[in-house]
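The complex appears here without one of its protein chains, the remainder shown in place.
By written order: A and B. Residues from 1 in each chain.
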Amino acid sequence: MYAQMVKSTGEGVKTLDEMAPEERAFQEKVDQDIRIEPRDWMPEGYRKTLIRQIGQHAHSEIVGQLPEGNWITRAPTLERKMILLAKVQDEAGHGLYLYSAAETLGVSRDEMTEMLLSGKMKYSSIFNYPTLTWADIGAVGWLVDGAAIMNQVPLQRTSYGPYSRAMVRICKEESFHQRQGYDIMMKMAQGSEAQKRMAQDALNRFWYPSLMMFGPSDANSVHSEQSLAWKIKINTNDELRQKFVDQTVPQAEYLGLSVPDDTLAWNEDKGGYDYSEPDWDEFFDVLKGAGPANHDRLDARKQAWDDGAWVRDGLLAHSEKKHGAKVAAE
Amino acid sequence: MADALFETLLRLGDNTLILGHRVSEWCGHAPVLEEDIALANTALDLLGQTSLWLEYAGEIEGAGRSADDLAFLRDAWDFHNVLLVELPNGDFGQTVMRQYLFDQFNLMNLRALTGSTDNRIAEIAEKAVKEAAYHVDRSRGTVVGLGDGTAESHERMQAALNILWPYALELFITDDTDADMAKAGVIPDPKTLEADYRATIEATLAEATLTLPDAHFGHRGSGKDGRMHTEHLGHILTQMQWLQRAYPGQAW
Partner (left out) sequence: MSKEWPLWEIFIRGQHGLSHRHVGSLHAPDAETAVKNARDVYTRRSEGVSIWVVEARHITATAPGDKGPIFEPSESKVYRHPTFYDIPDDVGHM
């Protein structure tokens, strides 16, 4: 998902009996769906894992601005240009809400930004794929936002109050994102031969990277077990991936596009589709920095951060001067 | 008269279109998230105004051209924006200085246009003037903050002003089209706005500890009559119009 491969403590989940009284009280609250708030006692592992997860999610929103922003100046109509700009702007807003949630855990946004730029923190691998045609903007909205929503809707019930509230706001705002993507795909799929070709090509390139967004199977992962127990992860990766495939295949059929998977078949017994796993070697390569756009993405963020330093410093210096003058006058 | 009105509407719409396009280039690259979001809001307002101006322009022309046709299917010589808005973004300081110089004009012009004898123009101005008032508030604050910030920010803002100020003066050139339209009460005569504009800008610059350079607009082929744009406009259009040109007549 937007937060892939987040490591927790690495230890197994403790039973209530094994916990000290403070931790047990904490776990009981989580079990009863009582939200944990910033000043409440929490295990250090919970705090650290949340910072990693929320930070990674926030970074994904910010880096995620880039592949779509790539088409703002080339959008084909005034309306499409405005819709896309509003959408990419929403991603910036979502990054901001998430950084704010992480900041309640005692890490600053600037610190997280520095960690992103130095490679210490990651962002979702999906944004290391390029957007090559206008249909990619449709595919990103339809598939990438579709996959993101699949994860974010349950996270509205996550145990950490500020994270949960950020998710509620994000889900509300995101509801138009996937629809605008599908709307572009419909226009393309019903359009000229060239437009249809673009639409199919976009689906071909974004299908497997979208499946990768949920992360490798975590059925036996200790990190996942702990995160599920803490309710900062609500479903397993495989559950969400299956749900995504089941939802998306009929949507592709409606468009008259073919999902690039020969093995795709409805399985009556499980009530879902059988599908091929993505190439997980590719996933790990991209995660390690060898994807098609890793360098471009990080360079763009670094440049924005470095070039913006004088602006941030300048405005702060002015405020301090003004404030100093006010204090002196009082 | 219809020709002059068409041209006037293109001037209004092309200014906001090209500036909106420029500002949208910042999306994902601004110095701080809050500023990224604010710039996108400004660009969205400008593009919204563009749709209204160009749609009306198409109706006045009567040749069946939509706002999109006008935006995406004219070549550079048919564009009527001032040169100021097509200049590259430069650093953030240059972007925000350009924005302030335009916003202040846009606000004054739109205020006058709310009283236009052309009802449709008055209506559009009524909506746009609120957006422009906020734009001025924001860009003015940033110009002051950066002008009177650190030594570096001050220096960069002064450099931006030195580049941009001559271009701002194009906003106040009154040509025959403007004179006709002003006589009919459709638009204010641009040159009558200049004194007030200059006074307002000077007050802001004083607060920003910046100095107005001694300059005048020497680009004799001004952008608004389409006679001579900068080389930059062609590149903007190359990007903006690419899909419409490469795949003509498609629905998107």
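Here is the rule we use: a contact is a pair of C-beta atoms (placed from the backbone, for glycine too) under 8 Å apart; a residue touches a chain by one contact, two chains touch by 3 or more.
Here the structure is a predicted model, which is why all the values come from computation and not from measurement.
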Out of A:97, A:123, A:142 or A:182, the sole contact with the unshown chain comes from A:97
Of the candidates A:52, A:80 or A:109, the residue in contact with the absent chain is A:109
Among listed residues B:38, B:70, B:83 or B:233, the absent chain is touched only by B:38
The one of A:120, A:169 or A:288 in touch with the missing chain is A:169
Residues of chain A touching the missing chain are 37, 39-41, 86, 89-90, 93, 96-97, 100, 103, 108-110, 114, 165-166, 169, 173, 309, 312-313, 315-316, 318-319, 322-323
Logged for chain B, residues touching the omitted partner chain are 32-34, 37-38, 41, 134, 137-138, 141, 145
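Rule of thumb we're sticking to: only the chains that are shown with their structure count from here on.
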Between the Cα centroids of chain A and chain B the separation in whole angstrom comes to 36
In the complex, the residues of chain A that touch chain B are 62, 65-66, 69, 72-82, 85-86, 88-89, 92-93, 95-96, 99, 109, 134, 184, 187, 190-192, 194-195, 300, 303-305, 307-319, 321
Contacts from chain B onto chain A in the complex sit at residues 17, 21, 24-25, 27-37, 40-41, 43-44, 47-48, 50-51, 54, 67-68, 71-72, 91-93, 142, 144-146, 148-150, 152-154, 156, 236, 239-240, 242-244, 247, 250-252
